[in-house]
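Questions regarding the structure given below will be posed in turn.
The complex appears here without one of its protein chains, the remainder shown in place.
Should a chain be cited, it is by its letter among A and B, assigned in written order, with residues numbered from 1 in that chain.
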Amino acid sequence: MAHTSKSKAFRLGLLVFIALVVLTVVEFFLAVYLNVWLLLVIVALCKAGLVIYYYMHVYRLFQADTTLDRNSYAYKLATNRLGLWLFLVSDSFVFGGLMVARINLLGLTHPHLEQTVGLIVTSVLLVSSFFMNRAETAIAHGKRNQFVASTAITLILGIAFLVGVIGVEWRIAPFGPADGAHGAVFYSMTGFHAFHVFTGIIFLAIVLRNGLRGCYSSERHWGVEACAVYWHFVDVVWIFYYPALYLIGTVIE
Amino acid sequence: MKVILSLGLIRGLLWQLLGTALGIGFFTLVRALLGLPSWEAEPAIVVGALFGALFFLLGVGVLNDWLKWAAGEPTEDHVDDSHLGWRRYFGPSLDHKVIGVQYLVLSLVLMSVGGLFALLFRTELAQVQMQFLSLDQYNTLMSLHGMVMIISILMGIAAFMNYLVPLLIGAHDMAFPRLNAFSFWIAVPSAIILLSSLALGGFDTGWTGYPPLSVRAPIGIQMFLLGVSLSGFSSILGGLNIIATIVRMRARSMTPFRMPIFVWSSLATSIISLTATQLIGLSFQMVMLQRLFGMSFFDATKGGNPILFQHLFWFYSHPAVYIFVLPGLGIISELLPVFVRKPLFGYRWIAMSSLGIALVGFLVWGHHMFTSGMAEYLRVPFMYSTLLVAVPTGIKFFSWLATAWQGKISFETPMLFILAGIVVFLLGGLSGPPHAVVSTNLHLHDSYFVVGHFHNAMYGGFVFPFFAAIFYWYPKITGKRLSETLGKIQFWLMAPSFVIMSLLMMRIGLLGMRRRIADYEPAFGFEPYHLIMTIMAFLTALGVVVFFINVIYTQLKGQPVTGNVWNSRSPEWQVPSPMPVHNYERELIVVGEPYDYGSPGSRYVKFVGEA
Partner (left out) sequence: MRHFIVVALLVIACTFLTHTAITSIDILPRKASAQAIPIDHLFEIQLWLISFLFSLVTVTLAYSLIVFRRRPGDVSEGVHVEGNTRLEILWTVAPLVTVIALAYLGARSLSEVQRADPNALQVEVLGGQWFWSFTYPEYGVTSDELYLPVSKQALLRMTSLDVIHSFWVPEFRVKQDLLPGKITELRVTPTETGEYTLLCAEMCGTSHAYMVAPVKVVSQEEFMAWIEEKISQAKLDPVQRGRKLANQYCTACHSIDGSQKVGPTWKGLFGSLVTLEDGTSVIADEVYLRNAIANPNLQIRKGYPGNVMPNFGNILTESQIEDLVAYIRSIE
């Protein structure tokens, strides 16, 4: 893990975060002034690429295996990583399927939603990803206190996201799940995603508790890494769902 | 009594009962507290079934280690439960061999249940007009037959992938043993939920569950949709485990092109089940949501699209048919060289053709929808892609022929089933292109020709290779060999009668017999055919009964055999049967090609420290 020096790793996390923020702003204004779906898709792909590479460390999957001992922690860690990524591949088919349903049923229209809420929950999730990355970097460099603090912040932001989507957006939306295709699509996409956020929050809570009890060290913290990768995955899904639900196309009443 | 209660399975079932009751009660209570009319059957039962499944898992105890991890407690890595004897087959064992046998038993149980349903509705079909089933009963039995059989296949391939893959690659277990146990045990409550639809009014949609019909069906359909969604997790997580095992757990010297061929087909199958399975779960859950919350995904009057369901459904269910057959074809490729005493012809081509079938299989789903009213311009591209699958499948057939050519062929029971598998799958495969060509499909779609096609494909690609595998590996699993005489009786009961039945299915299908009908027009003159088909179905079933007798007889009377029964080169036969608890005591080293039969003195594997 600790290939990069300490401060470099934190700086990289911050830089990626800034890039993501800029892209999100660009995305929003692109949607407002120049609603071309292709551009929005390209921006989303860039954001997803950044998260997948720098926050989820997908390259770790392809790092050459230098360990020979099959019973060593390093070997099992690599196996676990593969397992987790396979799970995410599988899961992304669910989200992909919902996206197909959305494209098929709504095309170049999107439901009538409160844009400020959308922007706020999106930002909250983005910031939570930043803190999740900070937490992982911290534990990898043995900074336990920073790790605990960042995990706690991530957890709180995660809950805030859920409150934003379920507690606010679902309540103020001018339509219910039974109101036409846009209702069905909106509630199912946000619902499936929220369910994943919810499981991610449970995962975070477990990591936080075990972190407080000192279960993780800078060498052994697979639990934290798995939680982080999962959390970023949920973020990546939202990177696509946000424009799909809020930005692309024109509003249907 | 104490022993019985110590069995994970029994505990799980009791807990499931409890969980279902709790779930229903909980839901009703919440509604009452919210001031809603407290009783509404459908959501209450769905919540109950979900609770039931969760409680089953808790009761069995497969979640214990994960709960410990979450609590930050350490867990044992190499659990040895062999002291439990037969009882470990009824509990959450982590040993891949035990789990393989558990899958095998579940598969056979489900096959018997599904087959029994088939016998019931076939009896009804023997004559025109309804004799002893009502229309709704027929539809329910027919639909359940389809899905129960399909889940039985999924369990059957999981059985052999679980048992064999670690042995064939020289691993001591799967990559994720707990996940493996979970994959198996989630299937048990799912199967129970699926079958419980019988008690809740059944459903009449066929195994495909197309809306809007499935949105209007009785409550039973919720159990069908939920049971299938849950058992999907078994497939998904099982596939994940197999891929990780193959990638990470191979003996160090086993390069990809020296893996036994069955491992290649398991890999191809697992890629499909890992990814595509999510879509059947999703499409079924969307129907559940539409029923429960009125979300109008598929309701055209409210902006939905019924065709969307078919796309999502077939995106899984077409690749799924290759999930069913790839392991079976792998077994054929694996066993053929043993009984022919010749190397497998074109090993690399066969290995790659499995991947080819799996990947092209993702691009063809639209061939089930040629008449559905989907976008017109999609029909021709789907025809091309579908026909393309014939190419890698052909490679397998021709390579098998070349393998058998100039061999020294012997005809033990496994070989007989292999041969039946090849011929029957050929019938199934060759009836594929007429479906795949759009204009002939317009006549064939939803006729008994389709029914004949897929029974052939499934019997040839799964059922017969499955029995071959059971006969072949039975000594490895139990240390006893199944009776050859009874095996041959079973074969001659099953194979010819099945072929006759399926050919008659195709015949009447071409003449205009629709599928999924409880009764048919006397004017078409199908009655004699149906009568013969019913008789043939009973003969096939008798063959299965003989198989069960064989198992019981062998367990009671069979002599122990521990050696290399089939004189095979495969690693698992180089150690005594039954397989030791932790598989190979010494690490395995690959020193040659897997199928170099007929080259004296050559070996495939040896063990560390062996000359």
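Things worth noting here:
Everything that follows uses one rule, which is that a contact is a pair of C-beta atoms (placed from the backbone, for glycine too) under 8 Å apart; a residue touches a chain by one contact, two chains touch by 3 or more.
Model, not experiment: these values are computed from the prediction.
Counted over the whole complex, the shown chains touched by the missing one are B.
Only one of the listed residues, B:Gly115, B:Pro343, B:Gly487 or B:Gly558, touches the absent chain: B:Pro343.
Of the candidate positions B:Val247, B:Ala404 or B:Ile500, contact with the unshown chain belongs to B:Ala404. The residue from B:Ala126, B:Ile517 or B:Ile532 that touches the chain not shown here is B:Ile517.
Residue in contact with the omitted chain (choice from B:Pro256, B:Gly394 or B:Gly563): B:Gly394.
Residue B:Pro434 is the one among B:Gly25, B:Gly72, B:Pro434 or B:Gly479 that touches the chain missing from this view.
Remark: the residues of chain B touching the chain excluded from display are 135-136, 139, 204-206, 208, 210, 212-213, 216-217, 299-301, 306-307, 340-343, 345-349, 371-373, 379-380, 383-384, 387-388, 390-391, 394-395, 397-402, 404-411, 419, 422-423, 426-427, 430-431, 433-434, 437-440, 442-443, 445-447, 507, 510-512, 514, 516-521, 523, 593, 596-600.
By definition in this document, only the chains that are shown with their structure count from here on.
If each chain is reduced to the centroid of its CA atoms, chain A and chain B end up 35 Å from each other. By the touch criterion stated above, chain A contacts chain B in their complex at residues 68, 70, 75, 78-79, 82-83, 86-87, 89-91, 93-94, 97-98, 100-101, 104-105, 177-178, 180-185, 187-188, 206, 209-210, 213, 215, 223.
Residues 69-70, 72, 175-176, 179, 236, 239-241, 243-244, 247-249, 252, 274-279, 281-283, 286, 289-290, 293-297, 302-305, 308, 311-312, 315 of chain B are the ones touching chain A in the complex.
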